[in-house]
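Note that one protein chain is taken out, while the other chains of the complex remain in position.
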Amino acid sequence: MLPADCSRRLVDELQGALDACAQRQLQLEQSLRVCRRLLQAWEPTGTWAWEPPPEPETNEEDPLPACTPSPQDLKELEFLTRALEKAVGVRRGITKAGERNKAPSLKSRSIVTSPGTTASTPPQSPGQVGGHASDTRPTKGLRQTTVPAKGRPERRLPSVRDRTRAGIGARAPRSGAGLRNQHMASLAAPQAPEAFTLKEKGHLLRLPAAFRKAASQNSSLWVQLSSMQTSDSMDATAAKTQFLQNVQTTSGRSQPRLSAAEVEAEVRRLQKACSLLRLRVREELSAAPMDWMQEYRCLLTLEGLQAMVGQCLQRLQELRAAVAEQPPLPCPVGRSPRALPSCGGGAEPTWSPQLLVYSSTQELQTLAALKLRVAVLDQQIHLEKVLMAELLPLVSAAQPEGPSWLTLCRAAHSLLCEGGARVLTILRDEPVD
Amino acid sequence: MSIVTVQLGQCGNQIGFEVFDALLSDSHSSQGLCCKRENEAYQASCKERFFSEEEKGVPIARAVLVDMEPKVINQTLAKAAQSGRWKYGQHACFCQKQGSGNNWAYGYSVHGPRHEESIMNLIRKEVEKCDSFSGFFIIMSMAGGTGSGIGAFVTQNLQDQYSNSLKMNQIIWPYGTGEVIVQNYNSILTLSHLYRSSDALLVHENDAVHKICAKLMNIKQISFSDINQVLAHQLGSVFQPTYSAESSFHYRRNPLGDLMEHLVPHPEFKMLSIRNVPHMSENSLAYSTFTWAGLLKHLRQMLISNARMEEGMSHHTQPNFSWGLTMLPRLVLNPWFQEFKTSLANMVKPHLYKNLEGFKDPALYTSWLVPVNAFNVWKTQRAFSKYEKSAVLVSNSQFLVKPLDMIVGKAWNMFASKAYIHQYTKFGIEEEDFLDSFTSLEQVVASYCNL
Amino acid sequence: MRRRRVDPAAGARAGALPEAIAALSRSLPSGPSPEIFRRAKFDRPEATSALWQLLFRVLSPLPAGNALASIALEVQARLVKSALCSQGYPRPALAQLPEDGSQGSRELLLALSWLLARGPVPEQMLAQTRVPLGDEMTVCQCEALASLGPPAPHMEAEGPVDVRRVQWLMGKLRFRWRQLVSSQQEQCALLSKIHLYTRGCHSDQSLGHLSVTEAEMLRDPEGGQQLLRTLEHENRRLEAVLAWRRAEPVFWQWMDTVLGTCAPEAPAAASQPTFLPWVPECGDGELELVVRELQTLEEELREAVERRRVAWEAKARGCGRGPEWSAARRASRETVEKELGALQRCWEQDSGPAPAHGPYRLVRREDGAAGDRDLRAAELIRTLRSQEACLEAVLRQLQRQCRQELARLAGALPGLIWIPPPGR
């Protein structure tokens, strides 16, 4: 057993990392779902539309409502259940041979009949008729649609959509359907009602005018904002500085040397320094100088590094002092805003959009994989350090050789030296005959 | 997400076929007992996992077949093609003329390296066909030479080349007696190597499955094909699509990942077992109805008694639990497990959850895990195969300690007399390698015992 | 009446101040009405809760969402206090405010202004909730795997745990990493496909293809309408920010008058602020980690330098010491200084080789042609690779260090054979 505070720290750290991963996974899953749906067939009947928006955890007590089956489904289900009950009844009563023939037939019939009985819309909806019609001359239909059909609202398509959707989900009442139709006209480009995939007709898609306008306005606004940022008016800057000073003076306190956030940023910087220095030292120590020149340079480098390490330590002492001098922070939760994304607040934030250009799927995958790999390594190194700080003292302090010490040793070895992936074995050296 | 199956050796190929066949016939079965929409989503999910795009309407299994002799592969390919429902890829198999002769060393050190490139190429091609690739499912026996030796070799290569992908090895544990004489040697070599390179070992014992065939399915003359079908049913019900945690309408996308994260995160505990209820012959099925209370109680009882089969399930309308009589001897003092997975068909009743409480008893788990973390439920509305209701339990528990201990003990006895060692040194597996294997498996036994 | 009396000079710009405040309030998310600002100047209690919420919004690391509303005001207040404190907000009066939101609107207004004075808050807020039209990828590692928001309270029983539980969690984490990798690979494949299939669809020539959001908008017109509305809303806010920037100076003058109405604070307030129980700070532990690491390094260096000096002196003895010798020494010194200087800059400037932060829009171009301001994936890959190598080396080194340490401890024990995991 690990001591309580060590336990808490380690479990907290790991749990935090797990949560972060789970969050990322969830984000990915959501965006993946959208992507996958896009790559499936775009069906005018909207079979994709039944997917409900992501819901919170299914209620364990009563899972059925969570599925929110449509009336159609419920009806189907009812049929099935009834058929099943019948089948069971038959089984109980009738002889084996007769029953075995009957039960499946009952089931299958219920399945066969269900679409017929449940279809609230006639099998040949106007939309589908249209579909057939355009099937015969698809090229023409397409050519038509490539031209942005301004002011030529195709009423037929949306109406089909509306009907089918109402039949399936009938969710929130749609206000302003008329307005939507207007937009619709320019929205979906290939308006042939038959299903198609992005792969086949993706290149024919056009963004609607309203959106194009809003988007270009949006990007130009961001650009303006960025330029405004750099050329912040002089008097505003002066006024702000003045205000900050005033606040400070009226607070009746001398300015603390460093705020907690700054301390943290500094610690992070020093952490990085530490890693870099360590690497450089390793490199230097593994070198074998040949002549006096190299020998001299090596010595100088090491001395320089030593001085730098000294400086860093010095700086850390100062930070320590700053921390100690600060009043204790009223921190309501175990973890401080260390997790606060500092991104976007870089040295010179640019608000206007930037592009990242890739040339192939493979390249994008490599890029993403590497990015994640670096993030994982960061996290791994952090955990390694925490584990070192917590476990190594325990291992060296405890009474050696007891089984619990050996257990700890094995676990520590696995966690610290093998990344948690493998384990060592400790054998008792008993002579085996 | 898709899973690429690698079937190795006679056993692996025979079982692989049955698994695909079971999955496909289930997903196309009219007995799914759920609504059409649900059924479609279910089929799509199942297909994404195990089959690639159709060729003239026939789905193609995401599988690579490997054997060192042609007979079984030819037979397997033919059987799949004959089914008409699905088939194997045209260029998805690799075979040679001459088997490994039950010699693990031959498979691992001769066949493996010699054919590494070809086999890995086949696998790579199969992986590239997946838009979304989750991991490998590697089916092999551990007693023979090809499945076990090449299987261990291939798994190791997969670990090297696809370190981020998941690897689950389905291992067929040989009969206690009478399959292969050097099976204990082959087994310890296989297990110790897989423990290094695989993420999870899903174990099926021939003896246990044999018993299921005899006692529950009432099969008089049990053939390997009977055994493989039971096995395929169990595997199929594990991989049957289930709902994800978010919402009932989304099927779980990464079954391997979810399974492993919950079951095998600790590097010393990688062995999984499956328990399944109900199993019965087609004939008695027609006369049986099940209640969730009954099934789950039964399953829990199996777990506690460490029974791998369901015994004492009477074939009459009301299951009658006479536990005391039908229990296997209690082998383990402190059974523990991490995950409960059940697939629930429709007609879910609220009291179901009351029954699941029985699995949340902390006494079932090791002291350092709390049931809330160790126990997970998966469910689906759709029935699997011919059963209206069924439940399957995947657990990481002490259940294999005893068989493993037996195998290690027998192999150790043989090793002490140096019997058969010359057959292995001939192909570069030295006594040192045996000792390494013994060491790591003794550790596994000890670790499981210390829970 | 009163206003006019207090600040007659403001009369000339009577229109300007409300305009500025209105712009500010429009530019902030769910901005309070300008009236709140006015009331806050007079420390009216009814303005308090709106300002707590606004401040919480500004300071909270959580992404904007409905979740905010559900957090109790007291919790919000507490978080705001601690966040401001950690950023070095000077006025102790804030910490003494009651957390039920009953009083102190003027203090809160001051705090808000303090934040506004320090950085481009409206811009940042906007950037955080920006409508992502493109498929974005951040280039920096800032938020890589850090968890957002306060960690969920764990049900873990406090108290000692078995070390195997730690191993268990570690294993879980390893699996999650791998799941992330495979999901991400899938996403890349799908993104790339969507980009490829929609080539030439975008009105903006520099982009060329549609993003997922844009394509989805076409597929689902209803959602598209929603998106359009959000975008238009963002545009309005952007315009408001621009207006705010222009009118800003008036606001600061006004704020000075607000500050003027505050009674100067009594140093060392009689009533000690009610601090919450001290929870050990994560960053604090971090600091100790670095100290320890640096000390080890220093120790190591001391020995190494000693050894090298001896070696150097031995070698140097044999050399003639002409002017060439001195020149060479000087040259060496300069090179080393330059090199180490570069090393130091690496961390001091707090910027890796990848200078960029923030999201980038992914654009697929087979020929890989990129503008001056655009970033090429290949470049980024290169920097990431070197980062990866560097981090891997660090990790390996730490592991080596642990191995040595454990081997030292284990070496003293007789009768035991330590068999390392089978090396491969």
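We just call them A, B and C in the order they show up, numbering each chain from 1.
Methods note: a contact is a pair of C-beta atoms (placed from the backbone, for glycine too) under 8 Å apart; a residue touches a chain by one contact, two chains touch by 3 or more.
Operating definition for what follows: contacts and distances are computed from a predicted model.
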Complex member absent from the view - protein name from UniProt, among "tRNA-splicing endonuclease subunit Sen2", "Signal peptidase subunit 3", "Tubulin epsilon chain" or "Mitochondrial import inner membrane translocase subunit": "Tubulin epsilon chain"
Visible chains that the absent chain touches, using the contact criterion stated earlier: A, B
Of B:118, B:225 or B:283, the one touching the omitted chain in the full complex: B:225
Sole contact to the chain not displayed, among A:238, A:287, A:307 or A:427: A:427
Residues belonging to chain A that touch the chain removed from view: 403, 406-407, 410, 425-428, 430, 432-433
For chain B, the residues touching the chain missing from this view: 10, 14, 69-72, 75, 96-103, 106, 145, 175-182, 210, 213-214, 219-225, 227, 408-410, 412-414, 416-420, 422-423, 438-439, 442-443, 445-446, 450
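The working rule: only the chains that are shown with their structure count from here on.
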Chain whose Cα centroid lies at the greatest distance from that of chain B: C
Leader among chain pairs (count of C-beta contacts): A-C
Euclidean distance of C-alpha centroids - chain B vs chain C, Å: 46
Intercentroid distance (Cα basis), chain C paired with chain A, Å: 17
Approximate Å spacing (C-alpha centroids) for the pair chain A, chain B: 32
Multi-chain contact residues (two or more partners), chain B: 196, 267-268, 439-440
Contacts with two or more other chains, residues of chain A listed in rising order: 29, 407, 414, 418, 420-423, 425, 427
Residues of chain B that touch chain A when the two form their complex: 30-31, 33-38, 196, 243, 245-250, 253, 267-268, 283, 286-287, 289, 317, 346-348, 350, 353, 379, 381, 388, 439-440, 442-443, 450
Chain C residues touching chain B - in the complex, by the definition given at the top: 155, 157, 161-162, 164-165, 167-172, 174-176, 178-179, 181-183, 185-186, 189-190, 419, 421-422, 424
Partner chain B, residues of chain A touching it in the complex: 29, 33, 50-52, 54-55, 57-58, 60-64, 66-67, 69, 72-73, 76-77, 80-81, 84, 88, 91-92, 96, 99-100, 103-104, 107-108, 111, 114-115, 407, 414, 418, 420-423, 425, 427
